[in-house]
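The complex appears here minus one protein chain, its other protein chains still in place.
Up next, subunit A:
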Amino acid sequence: MPQNEYIEESIRRHGRRMDHAERKRKREARQVHKDAEFAQKVHGLKAKLYNKKRHSEKIQMKKTLKMHDEKNAKQKTDDAVPDGAVPAYLLDREGQQRAKVLSNMLKQKRKEKAGKWNVPLPKVRGIAEDEMFKVVKTGKSKSKAWKRMVTKPTFVGDGFTRKPPKYERFIRPMALRYKKANVTHPELKATFQLPIIGVKKNPQSPMYTQLGVLTKGTIIEVNVAELGLVTTGGKVLWGKYAQITNNPENDGCINALLLV
């Protein structure tokens, strides 16, 4: 009955087949060709996935190679002639430096630049009413069309009470109501899920502000109590503004940038 490490045990006792090493070597050598063949043959979604994987592998490989190259690279230095006395046989040589191309400082700078946060969105796309609202037909023969349903995510405060359905002009569906937003603090470079307090301004229209519609570019007020921010005076901050940076109706979540 095979039990525990029986495969290793068997190899230890009886060894491998005589041509094991050779077969292994050949299989490995053949593998690249097989991969290439497969890459040419594959199509569809699998091709997409496979090629992406190969692409990233190739990039990684190139990077590694480059790093090795850099390690061995010889660069000219500005102060060509070294200080002090130099023997005659070294005089015609230019000063060389074995160092990486980029200094660490430069790299750091680049990283910072890439990581700098954009200013919040100054411009937004206009949204027409017919995109924002869906007409709800009412009446016994569905002939009246004065009711509207908001088809974008909305924020509805806790204390909201509906008007009698008969007179309610705007419906904000329960499925599209949001209470939390993923807010990024640009300086802390961290993202928190914070409760929304209210909609400050929707740049599209004051009516949308009133309805609490959350679209890209909307300024919302979020509860930052759990971040533990304090004012210069030492008071604990709890309400802060943030601007929505994504299209919530397309993503199913609200991403916002804290305005500091």
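Methods note: contacts are C-beta pairs under 8 Å (C-beta built on N, C-alpha and C of every residue); 3 or more make two chains touch, one makes a residue touch a chain; residues count from 1.
The working rule: contacts and distances are computed from a predicted model.
J.: For the chain not present in this complex, what protein name does its UniProt entry give, out of "CDC20/Fizzy WD40 domain-containing protein", "Mitotic spindle assembly checkpoint protein MAD2A", "Nucleolar GTP-binding protein 1" or "DNA primase large subunit"?
T.: "Nucleolar GTP-binding protein 1"
J.: Using the touch definition from the top, which of A:Met18, A:Val32 or A:Ala175 touches the missing chain?
T.: The single option touching the absent chain is A:Ala175.
J.: Out of A:Arg25, A:Lys71 or A:Lys134, which touches the unshown chain?
T.: A:Lys134
J.: On subunit A, where is the contact patch with the chain that was removed from view?
T.: Answer for subunit A: residues 1-6, 9, 45-46, 49, 131, 134, 151, 173, 175-176, 247, 249-253 touch the chain left out.
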